[in-house]
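Every protein chain except one is present and positioned as in the full complex.
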Amino acid sequence: MGIVLGPNQYGKAETRVVRVYRDGPVHVIRDLNVSSTLRGDFAAAHVDGDQANVLPTDTQKNTSYAFASEPGIAEIEDYALGLARHFVADIGPVQTARVQVEEYQWDRIGAPDAGHPHAFVRSGQEVRTTAVTVQGDQAWVVSGLTGLVVLKSAGSEFAGFLRDEYTTLQDASDRILATSLTAAWRYAEPAADWAGAYTEVRETLLERFANVHSRALQQSLWEMGKAVLEVRRDVAEIRLSAPNRHHFLVDLAPFGLANPGEVFHAADRPYGLIQCTVQRDDAGPAGPAWDSPAAFC
Amino acid sequence: MGIVLGPNQYGKAETRVVRVYRDGPVHVIRDLNVSSTLRGDFAAAHVDGDQANVLPTDTQKNTSYAFASEPGIAEIEDYALGLARHFVADIGPVQTARVQVEEYQWDRIGAPDAGHPHAFVRSGQEVRTTAVTVQGDQAWVVSGLTGLVVLKSAGSEFAGFLRDEYTTLQDASDRILATSLTAAWRYAEPAADWAGAYTEVRETLLERFANVHSRALQQSLWEMGKAVLEVRRDVAEIRLSAPNRHHFLVDLAPFGLANPGEVFHAADRPYGLIQCTVQRDDAGPAGPAWDSPAAFC
Amino acid sequence: MGIVLGPNQYGKAETRVVRVYRDGPVHVIRDLNVSSTLRGDFAAAHVDGDQANVLPTDTQKNTSYAFASEPGIAEIEDYALGLARHFVADIGPVQTARVQVEEYQWDRIGAPDAGHPHAFVRSGQEVRTTAVTVQGDQAWVVSGLTGLVVLKSAGSEFAGFLRDEYTTLQDASDRILATSLTAAWRYAEPAADWAGAYTEVRETLLERFANVHSRALQQSLWEMGKAVLEVRRDVAEIRLSAPNRHHFLVDLAPFGLANPGEVFHAADRPYGLIQCTVQRDDAGPAGPAWDSPAAFC
Partner (left out) sequence: MGIVLGPNQYGKAETRVVRVYRDGPVHVIRDLNVSSTLRGDFAAAHVDGDQANVLPTDTQKNTSYAFASEPGIAEIEDYALGLARHFVADIGPVQTARVQVEEYQWDRIGAPDAGHPHAFVRSGQEVRTTAVTVQGDQAWVVSGLTGLVVLKSAGSEFAGFLRDEYTTLQDASDRILATSLTAAWRYAEPAADWAGAYTEVRETLLERFANVHSRALQQSLWEMGKAVLEVRRDVAEIRLSAPNRHHFLVDLAPFGLANPGEVFHAADRPYGLIQCTVQRDDAGPAGPAWDSPAAFC
């Protein structure tokens, strides 16, 4: 019974790349957080301490900056595909590369239709994401968003659930439903317009969250995911992860006050955590199994 | 030489109060984080362990919820004034009360002019704040915002500064200027329209940040503060605190690439921290000195 | 081409359970953060909004508290196994349950050998963890730690690495090596003494980190993992995840000062991220693939 090296990977995490396009008077900024992870022939680095096959993570950082200059950052999916393909094609020991990008959104200061040419304010809380995996000639693009905080103050119930000896929760016919949504959708093929696809998916998720009468967060997520697959033929599957941010009705009776669904305590922890995948029945393989850095252990 | 009790205060921090107004089909939500702090005749609680004068922080929490029901939350300044006046007027040992409120902003899901009646998405990153202090018959209202993240990619320089033996920084005639602004302005008198005043101050700060050609963050802050005092006659002073979020130009020359102000590394730490007050020369007293909880030690 | 529900799971995350054993004058505390996740027959909850099969996450929270009373918390592995087996055995629709526990460590105030009977101070930064998965009659126990921050100021080099056109890093024959270690090891069988096993693994990891002359973080991790498998026959595999917390030598030459490995800038981001698994060649199956909540999307 021997001891062997199992799955391993390494990379540079959270390189903060900001690119300014300033060819004319109206500037454009792309504000990214870039992480690259490589898999391949790295056993000697572990077992023998031999680094001959190891491209330093410092070099990966440099490459992230260089690619932000040339070819630049059209959309984060293009940029991540370029980086990942470079690592697989040009660095001999690398068999698989994953590039993850978070993009922070900025609005122009001023009127929506007459914004400032070079002054910006961070918009929204959500972050646009992509995770691109390249292995040999194949590539998988999983784009998404995280931190989309939504709430509805009507149109949500939770009733008729399974009860056991530890159940004290009562049926709720009218409650606040709130979450900070994370979504990730895998493209079956490259989108013709990555930014347009992002906007359409985001708007579809919001529209369904708002308008589905929710009998549970599970149902809302299913309807949201299904709608995305219906409007985007190029999406093979979508995963949704939604903490149920509980809002508890405060008992004001001791103070002689009624509380007909008006005053709530917003709790931090614990929270429900509801997660599901909605996919086409011919979705095809999702690419190599890949632990996120957070999940590696 | 005796040992005595010095300044002391206590309260309930970070009560998360959510109020839904649902009188008609179109709901309104107010999403607050409320902290109250009391000063007064509390020596016995410390020195003798006698709690007879101590209103429990749990009661302060309850009061925050009850006041969210009645009289409700018109604007956070009204709500905080009501709470602070209650503690001073109705709780015998309390001589001074401070109520601090953070408000999280929500947009309606959907079109700006046709938003959903009861579904919302968190907007922006900045948080609207107020800190109300009541002592006897007097009240001071200091409202503000925190986390307003702004960046300009042109119109900023930093040159002609003092040099000593530890100076290696070069003059910069064109740099990125970025900050996460915190501002707090003291009202000389109650605003006729707290929400309108907030919006006007915020827009004035953004406009000046965008349009002042900045020879240093100090100058931008001064111009921003001065403009607020010019447009708001009811503001006696404004304090501005701005971390200088450095964006360093990446040296791409080793890779054969020019970098004419295009690719930057956004650094986390250290950061410059520029802080100033702009005030009227007859601003009047700012109220009792009051350590924020964060600054008490 | 239809649209179908894919993998899904739900549960209660981050229930903060504190148990005090106070049978005698000397108290013992167990301070936990508990998350449970269930998989099974929950399609109707999504597709039809029918909650008849759904055990509320509120009930899962209640169960976490009840089990902290009876049978109590001997070790977190026992507690998690009890909870997970209950969900699978007693809740019809549940096919698989995962219970993750973080435990925060406390020392007694006072002398190590004569500590206080009921007063405690939080010790260390690291958190002891376990993730228990139960499916039918089978159970997998993966215990670990996170946030073990270590540094060595000698005995670390990084040289002879692969160079390409984007490489600017120089060979380092003497550098600071620092990381915040996360480790997770899967038991091949239940440990006779979970706490003793934890202590032995932790000490083995620390000893190897300290005493292996490191030619790269990869090599340190391999040696650390290998040593754990050598001393613990009951461990089938161990996964290690280590951010390389870079310490950059500061250039003091402009100030007329030498810097022979003495003054460093500790950087936050970006960081290298090195991850590997060390396993027995007959390690056996690792249990059902299971996305962590963080990795679900």
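For reference, chains read A, B and C in written order, and residue numbers begin at 1 within each chain.
Here is the rule we use: a contact is a pair of C-beta atoms (placed from the backbone, for glycine too) under 8 Å apart; a residue touches a chain by one contact, two chains touch by 3 or more.
In this text, all values refer to a predicted model and were calculated from it rather than measured experimentally.
Set against the missing chain, the residues B:Leu229, B:Val250 or B:Ala266 yield one that touches it, B:Leu229.
Looking at chain B, the residues touching the absent chain are 1-16, 35, 37, 42, 45-59, 61-63, 66, 90-93, 144, 146, 158-164, 166-169, 182-184, 214-216, 218-219, 221-222, 226, 229-230, 237, 239-241, 243-244, 269-283, 289, 291-297. In the full complex, chain C touches the hidden chain at residues 15-22, 27, 29, 31, 62, 65-66, 68-70, 106, 109-110, 116-125, 148-155, 176, 206-207, 209-211, 247, 250, 252, 254-255, 257, 259, 261-268. Mapped onto chain A, contacts with the missing chain fall at residues 165-166, 168, 254-255, 268-269.
FYI, only the chains that are shown with their structure count from here on.
Remark: chain B and chain C have CA centroids separated by 38 Å (rounded to whole angstrom).
Centre-to-centre separation between chain A and chain C, using Cα means, comes to 23 Å. In chain B, the positions touching at least two other chains are 254-255, 268.
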